[in-house]
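All remarks here apply to the structure that follows.
Moving on to chain A:
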Amino acid sequence: MRIAMRPALALGVALAAALAGAAEPAHVHEHEHATPAPAPLPGGSLYQLGVALDAAGGSSLALDSLRGGPVVVTMFYSSCTTVCPMLTLAMQHIAAGLEPAERERVRFLMVSLDAARDTPARLAEFAAEHHLPQPPFLVAHAAAADVRTLAAALGIRYRQLPDGSFSHSSLITLLDRDGVATARTQVLAAEDPGFVASVRAQLR
Partner candidate 1 sequence: MMRTVPSLLLAALLAAALPAVAAEPAADGAASVHGDFGPPMGAPIHAVLTSPPNVPPPVHRFYPAKVIVDLEVREVEKEISEGVRYTFWTFGGTVPGSFIRVRQGDTVEFHLKNHPDSKMPHNIDLHGVTGPGGGAASSFTAPGHESQFTFKALNQGIYVYHCATAPVGMHVANGMYGLILVEPPEGFTPVDHEYYVMQGDFYTVGKYREKGLQPFDMQRAIDERPTYVLFNGSEGSLIGDKALKVKVGETVRLFVGNGGPNLVSSFHVIGAIFDKVWFEGGTHFQENVQTTLIPAGGAAIMEFHAQVPGSYVLVDHALFRAFNKGALGILKVDGPENKAIYSGKEVDSVYLGDKAVSDQKAVAAATTAAAHGKLTQAEQIRAGETLFAGTCSVCHQPTGEGLEGVFPPLAKSDFLMADLKRAITIVLNGLTGPVVVNGKTFNSVMPPMSQLNDDEIANILTYVRNSWGNQDAQVSAAEVAEIRKSTKRPAGAAH
Partner candidate 2 sequence: MRAGPSLALCALLAVHGGAAAAAERAPVPGGEFTPVVAPGKDVKRVAVAAFALDRRPVTNAEFLAFVRERPAWRKGAAPALLADGQYLRHWAGPAELGAGAGPEQPVTHVSWFAARAYCAAAGGRLPTWYEWEYVAAADETRADARQDPAFRERILAWYALPSGRPLPPVGKTPANVYGVQDLHGVIWEWVEDFGGLMVSGDSRTQGDPDKLQFCGAGALSAEIRDDYPILMRIALLSSLEANFTTANLGFRCAYGAPP
């Protein structure tokens, strides 16, 4: 029964994502009357966190609205000059490693650690500067408490320094369509073909 449901969910999410600027209710599928109630989330799913995101450009969405397709997620901040540019590049490499048809079914989520200064407007600038088309990229702001929650669940360590910059670990995580972390990479300097293969495997 779950297998029959997934294409419908994926369709629902894709439609919703394509409608730029539309407010995203927490459970998109509830508006699709033909779809039965969703399966419960697996115990390891990050969609149990209840995190709210503000996308670059201003729309709001719940993290769990991304359920239904694989999500490649990392955390960064826009004024970072050392590792974050490599992190962004790594995300782009992963995206480039997929075929266009595959790429549009994946979301590349980059959540800022800097809740105070990385407003949605600033993030929109960042996305433009770095050529990150949205979708499939999703550069987002979250409130400080939600940043802490999401980082804790992903295993990302960070702290803010007195000058406003952040010390943080760099990690890219692949979530399956139910939000469970299935692969991780810290390879930033080169491509990680193993990770790309994992993303691809999620699309089958």
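Methods note: a contact is a pair of C-beta atoms (placed from the backbone, for glycine too) under 8 Å apart; a residue touches a chain by one contact, two chains touch by 3 or more; residues count from 1.
For anyone wondering why these and not others, all candidates are chains of the complex that A comes from, given by their letters.
None of these values were measured; they are calculated from a predicted model.
Among the candidates 1 or 2, the one in contact with chain A in this complex is 2. By the touch criterion given at the top, residues 41-46, 48-49, 80, 82-84, 86, 144-145, 148-149, 151-153, 155-159, 161-163, 165-170, 186, 188-189 of chain A touch candidate 2 in their complex.
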